[in-house]
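Of the protein chains in this complex, all but one are displayed in their positions.
== subunit A ==
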Amino acid sequence: MPMHETLILVVGLTAVLTTASLVAGILSWRAPKPLSSTLVNLNQRINAWWVMVVAITVAFFFGRSGMTILFALISFAALREFVTLTHSRRSDHWVLLGMFGIIIPFQYWLVWTAWYGLFTIFIPVYCFLLMPAITALHGDTERFLERVSAQQWAVMISVYCVSHVPALLTLEVPGFEGRNLLLIAFLIITVQGSDVLQYIFGKLFGRHLMSPKVSPSKTWEGLVGGLATSSLLGALLSFLTPFSPLQAAGVAFMACLMGFLGGLVASAIKRDQGVKDWGHLIEGHGGMMDRADSLVFAAPVFFHTVRYFWT
């Protein structure tokens, strides 16, 4: 555990969240009562951020085991939300059970043992071929392609993509031994920070909706402002990584752009299914997928960028 950087991170995050709580507290104190729904939601979101930061910090101190277990649980919550929203039939019972009972544990066991070869192909090759085979063996062909596609996407998004976050711990970057946890911190802080920054820039300067059919809150101003500032944030955090400040800005830019696309795709799925949030796990934010959608798209691309250029 790199103590020096960890200390800086804990102090830094505490300072940011304390500031956020103070600002929201003053806003709520001065606002007319009862509080507007925006302010109530802001307070809930900040409180939930405290909980999430504490949870990740605790997992951080337990190293690889802590991170693997934490993200396996995140996969569980995300997969549960995904499957709840999609169409399934009684004959899908065993496939659905296998997704929770076999695929999640096995994929994270592969992360834990750093078995890279099987980690990358277990879901896209073996699961994607065997799951529809099991469904076909059950003989229920009604809306077959739709059910099979939804199951595959659910596993792809909630398990495969998410598992790339703890998998960062298995990369062997020369001269960076024992410090891989910081890569996770870098990824989460820039991508989640970008979400917050896009939200703030959108609220302050948002004029031009990017895709009104998909999301009423995503604006060009929010995207540009959020990406620019989170790339800057990435450069500032380059001391956590094996990257130079310029490289860190570039990697952060790419991860945050992927994160934005993840949020867009998640919105499209929710719109298609006629819901506003994925679930209700995190007060003020919605479900796990509402919070993790950007990380889901950013993690695999970040993982492979680091793996290709730095190992």
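The working rule: a residue touches a chain if its C-beta (ideal position, glycine included) is under 8 Å from a C-beta of that chain, and two chains touch if they have at least 3 such contacts; residues count from 1.
Methods note: contacts and distances are computed from a predicted model.
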Chain excluded from display, named as in UniProt, from "Sarcosine oxidase subunit alpha", "Amino acid ABC transporter substrate-binding protein", "1-acyl-sn-glycerol-3-phosphate acyltransferase" or "PQQ-dependent catabolism-associated beta-propeller protein": "1-acyl-sn-glycerol-3-phosphate acyltransferase"
Hidden partner chain, touching residue among A:S28, A:T57 or A:S88: A:S88
Touch criterion as defined above, residue of A:R45, A:R80, A:K218 or A:H285 at the omitted chain: A:R80
Option from A:A20, A:L35 or A:L96 whose C-beta touches the chain left out: A:L96
Residues belonging to subunit A that touch the chain removed from view: 76, 79-81, 83-84, 87-90, 93, 96-97, 100, 273-274, 279-281
